[in-house]
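Just one protein chain is left out here, and the rest sit where they should.
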Amino acid sequence: MNTCDWPLLGPLQWTSYVNKQVRVKAGKDEEHRGWLLTVDPVSASLVLVDFGLPGKASVQVVMGHAVEEVQVLQEADQETTERLQTSFLPPTPRRLDP
Amino acid sequence: SIPTSAEAEADPEQLQKEQHARSMLRETFLRCLLSMANRKVQFNMYEKVKVEATFGASDIDVLNFQVSDLHTPIGVQKEALIRSQDVISFTYDV
Partner (left out) sequence: SWRGSAAPPLERPGERRGAEMKKLYGEDSAKIMAMEAAMQLAFDRNCDRKQPKYWPVIPLKL
């Protein structure tokens, strides 16, 4: 899809890209590939994770304002989803009481 | 500021779904930014500028990144602020 409008999509549409392998074109000539961890709803920036050797990964943050196009390549299987959600972020902070 | 969608304005159930999605996305992003402190990060900026620095912190509006030991083309700047508007992407290894 042509996503010059990426920053305007909104949380529900951004969520539909989470845990998918995507190709992101950004700026004039950058292209990134990785599993989409999250999209910042404030800046529309994407966080992509690219797994390398076991226990290693590279994280790419693409600024929302620079996004030209986002394309889904494939869905994550169970293992990749778990790896994505657990492998490098610190544990969820304790829930704060309101 | 971030607008809520038109559908969400009209439909409380839709609003709640959208709020939940936004919370999940934002929380993961904030945890991600927090986990970047003290990591070596490469910034890919406009005008083909690429620089390395040690990440410090971001403001909550994601307008500025505070970094240390910024390797610029003309030397090392010990402490720096990078405007997010100048940045296309940044990467780091974990």
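Side notes on the structure shown:
Note that the chains take the letters A and B in the order they are written out, and that residue 1 is the start of every chain.
One rule holds for everything that comes next: a contact is a pair of C-beta atoms (placed from the backbone, for glycine too) under 8 Å apart; a residue touches a chain by one contact, two chains touch by 3 or more.
A quick note: this is a predicted structure, and the numbers were derived from the prediction, not measured.
Although one chain is not drawn, its touching partners on chain B can still be listed: residues 1-2, 4, 15-16, 19-20, 22-23, 26-27, 30-31, 33-34, 37, 45-47, 49, 56-60, 64, 66-68, 70, 72, 77-83, 85-86.
In this section, only the chains that are shown with their structure count from here on.
Annotation: 12 Å between the Cα-based centres of chain A and chain B. On the side of chain B, the complex with chain A involves touching residues 2, 5, 17-18, 21-22, 24-26, 28-29, 31-32, 34-35, 44, 46, 60-62, 84-85, 87-94. Chain A meets chain B in the complex at residues 10-12, 14-15, 18, 26-27, 30, 32, 37-43, 45, 47, 56-63, 65-66, 87-90, 92-93.
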